[in-house]
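Following this message is one structure expressed as structure tokens.
Just one protein chain is left out here, and the rest sit where they should.
The block that comes next holds chain A.
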């Protein structure tokens, strides 16, 4: 359950592009055609799925405060977390290079479709962002880290394919000249981001809010009910006094 939740959360709710604007540079530059967008998106999923778990291991066993205890008790109070930027980016750059070599060797056809995008990916903010978010959200297990990597990769993939499809069609529309190209892409992305915000209540976050709301509602109803009773009581008193007045 935890896995499914994190998976959908990282695709829709915390979408890399629409919620955090990560990887916008390549998102805007490589989204003119659907086929190239699919290639880059696939490469991003691939690299995120490798680098996030790897950086999780680094973070867990090297960088965090007390992570070095496995070396011996005297290393327990070392805190190397200030090195995390440089470690993460080095891992990413190396892995991208390595993946490029391996893919070229074993699957030339995949290399031809991904090849030109792989070097670009080393400096894609979405990749480093995935690792940094993994660190700051304190994801607990290796499996969850892998899950998070794949999920956010798929989210990025969806975003770039969607915008590429829209940009292919928008060529036939009559956009104001000054907005053509970059400007309209920004505005469409903004509108898509508004659309994606509606996924916000889909998972646990929504449930928590819902329970709070119902609590508030019940509290509100109780207070109004009490107020009503009071009103009734006072009106009863008034009526009885009226009756007693009449009798007198």
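In the analysis below, a residue touches a chain if its C-beta (ideal position, glycine included) is under 8 Å from a C-beta of that chain, and two chains touch if they have at least 3 such contacts; residues count from 1.
Rule of thumb we're sticking to: contacts and distances are computed from a predicted model.
Colleague: Among "Na(+)-translocating NADH-quinone reductase subunit D", "Branched-chain amino acid ABC transporter permease", "Large terminal subunit of phenylpropionate dioxygenase" or "Tryptophan synthase alpha chain", find the name that the UniProt record gives to the complex chain excluded from display.
Modeller: "Na(+)-translocating NADH-quinone reductase subunit D"
Colleague: Identify the residue among A:125, A:142 or A:202 that touches the chain left out of the display.
Modeller: Answer from the full complex: A:125 touches the omitted chain.
Colleague: Looking at A:57, A:101 or A:179, which makes contact with the chain not pictured?
Modeller: Reading the full complex, the residue touching the unseen chain is A:179.
Colleague: Touching the absent chain in the whole complex: find that residue among A:4, A:83 or A:101.
Modeller: Of the listed residues, the one touching the omitted chain is A:83.
Colleague: Suppose we count only contacts with the excluded chain; which residues of chain A make the list?
Modeller: Residue positions of chain A that touch the missing chain: 18-25, 28-29, 82-86, 88-90, 93-94, 119, 122-129, 132-133, 136, 176-184, 186-187, 189-191, 193-194, 197.
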